[in-house]
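Please find one structure pasted underneath; my questions will follow.
The complex appears here without one of its protein chains, the remainder shown in place.
Then we have chain A:
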Amino acid sequence: MMIKVENLKKSFGENEVLKKINLEVEKQEVVVVIGPSGSGKSTLLRCINLLETITSGHVFIEGTDIADKTANINKIRQDVGMVFQQFNLFPHMTVLDNIMLAPTKVKKVPKEQAKAKAMELLGKVGLAEKADAYPDSLSGGQKQRIAIARALAMEPKMMLFDEPTSALDPEMVGEVLDVMKQLAKDGMTMVVVTHEMGFAREVGDRVIFMDGGYIVEENEPNQLFAHPNEERTKAFLSKVL
């Protein structure tokens, strides 16, 4: 079991955003989380690597409870890559330095080795020629592919994607999804929050529909999209499909 979420609750002040979430993600599984805005999808994802504090309940990453104050979250996060909607590349560094920073500073990987790995990853996302460019000179799609390469440089065991294509111009969505599809094919364990239903259907092993802080329904994609059981799922899908 890579990720296990147990009775997770999250409140911002009076506002309870996650209400008793239970979720398990197996090794090499691709879980896609869909749902309307404000349903708690992103918050759930951010709780899984503790970017949000957990109000109550547990999140186990490979058996370690990260809600436990004694857990070494910096160590655990090295195994949990994250890709953000807004890319969050470091604008004061070249693409290469963006990718090499964490491996060299956190894992103390020798520079030459980190550079070789970075170039390999850049090749993988099709941007080897951008190694010395600064993020500001890149398109949104290129930025997001770099962000994926940066996360992969830590050799994580699982990847979290928080609406990775929502901030992109439509014509750039495809190039990012292609990289993610390849990643899934290579056997990466992934949790993807997205509005891309095509991706969910094609790549997802399981689709989770969230609304109002609950997991309303989960199923394999074909089943969920073709035969949703819950009224709320039906209503949502009728609007987005």
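Worth a mention:
Following the convention adopted for this analysis, a residue touches a chain if its C-beta (ideal position, glycine included) is under 8 Å from a C-beta of that chain, and two chains touch if they have at least 3 such contacts; residues count from 1.
Following the convention adopted for this analysis, contacts and distances are computed from a predicted model.
Chain not shown in the complex: UniProt lists it as "Polar amino acid transport system permease protein", one of "Xanthine dehydrogenase family protein subunit M", "NADH-quinone oxidoreductase subunit H", "Polar amino acid transport system permease protein" or "Alpha-D-ribose 1-methylphosphonate 5-phosphate C-P lyase". For the chain missing from the display, the contacting residue among A:Q78, A:S166 or A:Q223 is A:Q78, taking the whole complex into account.
For the chain missing from the display, the contacting residue among A:L51, A:M119 or A:L237 is A:L51, taking the whole complex into account. Seen from chain A, the chain kept out of the figure touches residues 49, 51, 74-75, 77-78, 80-82, 84, 86, 88-92, 101-102, 105-107, 147, 150-151, 154.
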